[in-house]
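Complex shown without one protein chain; remaining protein chains in place.
Chain nomenclature is as follows: A, B and C, assigned in order of appearance, with residue numbering initiated at 1 for each chain independently.
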Amino acid sequence: MTTVAATAQAAHAHHDDRSFIQKYIFSTDHKIIGIQFLFLSLFFLMVGGLLAMQIRWQLAYPGKPMPLGNLLPETMAPGGVLLPEYYLQLVTMHGTFMVFFAIMLLLVGVYANFLIPLKIGAHDMAFPRINMASFWSAFASGIVMLMSLFVPEGSSRAGWTMYVPLSARHDYSGAEFGQEMWSISIILFGLSSILGSLNYITTVINNRAAGMTWFRMPLSVWALFITAILGLLAVPVLAGAAIMLLFEQILGTHFFDPAYGGQPILWQHLFWFFGHPEVYILILPAMGMVSELIANGSRKPIFGYHSMVFAIAGIAFLGWIVWGHHMFVSGMNPTLGSTFMVSTLLIAVPSAIKVFNWMGTMWRGNLRFHVPMLHGVAFVAMFTIGGLSGIFMAATPVDMFIHDTYFIVAHLHYVLFGGSLFAIFGGIVFWYPKMFGRMMNETWGKIHFWLTFIFYNGTFFPMHIIGMAGHMRRLYDPTIYDFLKPMQPMNEFISICAFLLYGSQIIFFVNFWWSMFKGKKASQNPWNDNGLEWTTPSPAPHGNWDTLPTVYRGPYEFSAPGASEDYLPQNRKLPTDRDPVLSPAAGH
Amino acid sequence: MSQAMAGAMQPPFPAERGIEVYNKKLGMWIFLASEVMFFAALIGSYVILRFGATGAWAKPGIVLSIQITAFNTFLLICSSVSMVKAYAAIQDGYQDKMKFWLLMTILGGACFVGIQVYEYIHLVEHGFLPSGVREGSHLAELVENGTLPAATMGLYGSTFFTMTGFHGFHVTCGVISMLYLYLFKALPGKYSPQDFGGIEVVGLYWHFVDLVWIILFTIVYLV
Amino acid sequence: MHWWLPPQGSTFAPDIDYMFTAILVITGITFVGVELGLLWFIFAYRERPGRKAFYTHGSTKAEIIWTAIPAVTMVIMGIASNGLWVKIKGRNSVPANAYPIGVHAKQFEWWFTYPGPDGKLGRTSPALVAKTTNPTGLDPDDPAGHDDLVVRNQMHVPVGRPVVAYLTAEDVIHSFYVPEFRVRQDVVPGMEIKSWFEATVPGTYELGCSQLCGLGHYKMRAVVTVHTQEDYDAWMQRTAKEKGEPTS
Partner (left out) sequence: METAHKRPNYILIWIYLAVLTAAELGLAFELPITANLKLALLLFLAVWKALLVGLYFMHLKFEKWNLRMLAIIPIPLALILLFAGMSEHIW
């Protein structure tokens, strides 16, 4: 079966006779699907950012007409002044788009699809057609979510966490179709995510190349593998909860309706039981990729490879028993609060191991500051802030004060933007040659990096300060409160930085599209990296390799003594290397 | 590892690396793991809601018919056995036996769905809805005279229809995929003792659906 | 512009601020250490011609050190926080002599019930809520509720006396939040949650809803006035006179 398929694919590599639609639209090639996911998620990243800009305008200049705001329909912003109902839609959809359709798709959809087969030495995913189904259900889900903004009454207004009863009843939130479309979209998204995850897990377990033992796998593959396990087991819980929410809306069930004995807290348990593993779904792949970028940029083996793997696994394991820290003040059993506090604090340990190991990797390296490396180092610096500010929230008494303030907003953006997005940008630049066969422009990449880095900190660091002063989240007009009025200058400063931050992203998008057609042609291994993906031409052909590579060592053998260059590809056979033993049935 | 051990319960497909379980079967097991979490969300919500309910829960046998469902349970167990018989038959190379048992499984599953649809229609006629008890129905009278507790009937309806509904949906998917196997794989004789992955993989799904029903039958109908 | 935590207005505030500061110091040291280390490495190990990176796969000793130190710190921090947590929110944390005030949240206003001379709150039930005549759903059959005072969007508390808020919500989840008191508690429909605090400084504060509760979330604001006991009693008498019989 496999061998037959392998031969067929190998034949394709030479002579690709698929039609355009088979090749680029309903493709089963993991690389094309990864690129499809890339376009989809970058689109949602842009849309999500645009929503954030409107939020920031309203917070800085409440009640003033927004520039270009009169382009929006009357139901959103009459005369360019945002309505409260539209503001809540912005808040909800910004969170939903960014978490589900931008970052999660970028990390899991794009990188897992593109990198796993290339990095473990497989022709394709274990189930290429399921992979295609996964993309198209994510696509459908995204369209439904996007459309919900334009139905009568607009999209859901209950925040991306959809706390019931607000989200469950029309007379509480004022949104009917939009709310139902949110649930439907999330159910579709859950399907896509589960199909993707089972594919990634099967592929990593079964389709590794000869010699690619578990502990020779690149850390990005480890991270994506463990992320897939988290997604596989967490997302169905969200799908179940979304189904209950949908039934609450269309069938009139009473799961969350206290008048009939339903429990609003149950939704929070279900949501965060998914939601916390989700947080790690959004950061673990970034951590894995950053390990690649930093090792490559430092020209040094990753410091403590095994403990990096165990730290990923440890974070994933602890991720299941910490969800209650989102609910310390929700009316949850306070004894559970104590338990969740301890498990949450313990997560700091594997996170610290990772940060110190990245620093250990850079220590006495030969640091080459190409654009991906810049993003990798920025990830470490910013993730440190996000991780440390998490400790404040883990301590229950402090959380009681800063919960639902801008301190939380700052924290989560330091992890998701300062962490995940920097890794994503770095990763796009790093693997761009393998995707499109050309390099992205280095100078513009550096300009984009520095502008992003500066304005990003200008946007999110002050949020810690206004959060400490008690600034609540999701306020349409903070000037209603006397104690928040003095913070308006800071809000303006944040907003101006936010606009500049969004503006800086234009550089990236222009660079991205320009390089696709006009960029410098990429060689097979432009970054002098060791991974298997660099042993196939750029861009990688259909089927990846004619004959699968054999692996002789781990992925981070940079600057090894005795090697002629400062890198040593995983598949290069040295005279001292022995071929992996492959019995017909057992091949490790 | 000995050759015999490695080949245990697997068709002798060309060797694949990893844990020596062929991709489809491994993929199905991974999918089932996520299904466990899906049903854990639905069943867990039911248990949590019922455990936390302030009033008593309706006694078994008043709203739901235990007799019909017991028969349905038996039917599903039988279809599980026939599925495993089909699997054993093709392992031994008996094409006709395999086709017979597969057909029996499909019939069993289809009957199960049919009976469940009948049960739903019957329940709705009597006034049992996902939103609770319909005004002026037979069940509303029972609520009025105290046979059924008014406070928890809403939750009862919500959880019952959601759990059994999604189970029924899974059974339907199983029947459809088995029908596909029967028409396009089994009848044209594409299975052999060397290649029966489809039967084994869909069988795993089918047994899982049976297993979920065993739990549901106990905690929804009998407790 | 505030650059620090809000003024301290309750007995919890010093403890919580101390905790906050302690964590800030610990994380601050780590932060400065990591960022300085990164800058140093960026400068010292930048690429120069002819250099080759030091080939190493790690050091078990170093890893044990940087696993153990955070682990110990976190466990200590957990133990320290838990004591405070149990004092604030623990099962039996509400002092026996706490003065009860009913807090009823609905879209988008706060209703406060004061116990009157008998010092007891009347029974309430969601089924009895009527928009204008009985906003909090006081049960007319409960004699303890006959002298209760129901006031909209104004919370008055005596200084130096533990106050326990009985939090109920009518429609969606709200959150009771007074920054100066460092108190926050979600108000969940279908549950009655007790949250206590002791105000220390007389004055006027703002109470905000800090859980998204719908369109008017941003203006779901109430004023908290902390009185001395005498002023409080005077306020109570004045309001009772103004209101006449507050319920039924």
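Just so we're on the same page, contacts are C-beta pairs under 8 Å (C-beta built on N, C-alpha and C of every residue); 3 or more make two chains touch, one makes a residue touch a chain.
The structure displayed is predicted, hence computed values, not measured ones.
Asker: Which of the visible chains would the unseen chain be in contact with across the whole complex?
Answerer: Missing chain, whole complex, touching shown chains: A, B.
Asker: Identify the residue among A:233, A:367 or A:382 that touches the chain left out of the display.
Answerer: Of these options, the touching residue for the absent chain is A:233.
Asker: Looking beyond the chains shown, say which of B:21, B:123 or B:163 touches the absent one.
Answerer: Result: among the candidates, B:21 touches the missing chain.
Asker: Using the touch definition up top, pick the residue from B:68, B:81, B:104 or B:124 that touches the left-out chain.
Answerer: Touches the omitted chain: B:81.
Asker: For review purposes, identify every residue of subunit B that touches the missing chain, sorted by number.
Answerer: That gives, for subunit B, the contact residues 4-5, 7-9, 11-12, 19-21, 26, 29-30, 32-34, 36-37, 40-41, 44-45, 47-48, 51-52, 60-61, 66, 70, 73-74, 77-78, 80-81, 83-85, 88, 91, 193-194, 203-204, 207-208, 210-211, 214-215, 217-219, 221-223.
Asker: Touching the absent chain: which residues on subunit A qualify?
Answerer: Within subunit A, the residues that touch the unshown chain are 233, 237, 263, 265-266, 269-270, 273, 320-321, 324, 332-336.
We take it that only the chains that are shown with their structure count from here on.
Asker: Taking the mean of the CA coordinates per chain, how far is subunit A from subunit B in Å?
Answerer: Centre-to-centre distance between subunit A and subunit B: 35 Å.
Asker: Just the number, please: Cα centre separation of subunit A and subunit C in whole Å.
Answerer: Inter-chain centre distance comes to 32 Å.
Asker: Using mean CA coordinates as chain centres, what's the gap between subunit B and subunit C in Å?
Answerer: 47
Asker: What are the residues of subunit B that contact at least two other chains?
Answerer: Answer for subunit B, listing residues that touch two or more other chains: there are none.
Asker: Considering subunit A alone, which of its residues make contact with at least two other chains?
Answerer: 262-263
Asker: Once bound in the complex, which stretches of subunit A touch subunit B?
Answerer: 1-4, 126-127, 130, 194, 197-199, 201-202, 205-208, 210, 232-237, 239-241, 243-244, 247, 251-255, 257, 260-263, 266, 269-270, 583-588
Asker: For the complex, which residues does subunit B have touching subunit A?
Answerer: The touching residues are 1, 3, 6-7, 13-23, 26-27, 30-31, 33-35, 37-42, 45, 48-49, 52-55, 129-132, 151-152, 154-155, 157-159, 161-162, 166.
Asker: In their shared complex, at which residues does subunit C touch subunit A?
Answerer: 1-6, 12, 15-16, 19-20, 23-24, 26-27, 30-31, 34-35, 37-38, 41-42, 45-48, 51-59, 62-63, 66-67, 70-71, 74-75, 77-78, 81-82, 84-86, 88-91, 107, 126, 171-173, 175, 177, 179, 182-191, 193, 206, 208-219, 221
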